[in-house]
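Shown below is the structure under consideration.
In this view, the complex is presented without one of its protein chains, the others remaining in place.
Let's look at chain A:
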Amino acid sequence: MNLLIESIQWILDPQNYVGGNAIPLRVLEHLGFTVATLLIASAVAIPAGFFIGHTGRGRGLAVSISGAFRAIPTLGLLTLVALSIGIGLGAPYVALTILAIPPILAGAYTGFEAIDRRTIDAARAVGMSEGQIVRGVELPLGLPLLIGGIRSAALQVISTATLAAYLADFGLGRYLFTGLKTRDYAEMLGGSILVILLALALEGIFATIQRFVVPRGVVSSRSRVVRVR
């Protein structure tokens, strides 16, 4: 209990808001790292997922690759990458991108697969081109599940990004590693609390986005009063 109070005092201590180790700076680093990782992972996983969902090809491969990726222990992977490309931020970027790809990929293709085939078939039959089907039908209808995939990737990355501090002077993980070295448990716990708060905030944001992107016609049940614009 004492430790919890001390760690909150540590979080509130004005001394921790100045210099190169300031909390706002670490939070920004941590967030920036998470966002960058998610962007890189999305750039790979979303087109691949759309391709799989749209064509139905390569699904088996994606499932097994995702499964294999998920089974890799992150710390082990991080070490392995660091051994080959050296100390610094490169290794965490690579390792966490690999961690983030499977949930985004799964979100993208399950989002596509969940769409009624007849809807897509009808869109094609009335003369929508493949690109128009992707943009006008599959994307809006598959978006909620895709966002769900990004949401779970974000949660994993933001919590695992603490490991980046293992290889670089970087992010909220720094407090955990220095705290561990100097036996400053208040700092360690304070750092952990910050990571948790950040993760919760991100969760809240994604939950809101996810609700927001569900198309109106799909949520609106027949019993609900129809709003006319």
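Points worth noting:
Everything below uses one rule, namely that a contact is a pair of C-beta atoms (placed from the backbone, for glycine too) under 8 Å apart; a residue touches a chain by one contact, two chains touch by 3 or more; residues count from 1.
Criterion: contacts and distances are computed from a predicted model.
The chain that is not shown carries the UniProt protein name "ABC-type quaternary amine transporter", picked from "Acetolactate synthase", "ABC-type quaternary amine transporter", "Alpha-ketoacid dehydrogenase subunit beta" or "Sarcosine oxidase gamma subunit". Across A:Gly60, A:Pro73 or A:Gly217, the single residue that touches the chain missing here is A:Gly217.
Interface note for the absent chain: among A:Gln9, A:Thr55, A:Ser129 or A:Thr208, the touching residue is A:Ser129. The missing chain, though absent from the display, is touched by one residue of A:Thr119, A:Thr182 or A:Thr208; that residue is A:Thr119. What chain A contributes to its contact with the hidden chain is residues 116, 118-119, 121-129, 132, 136-137, 140-141, 215-218, 220-222, 226, 228-229.
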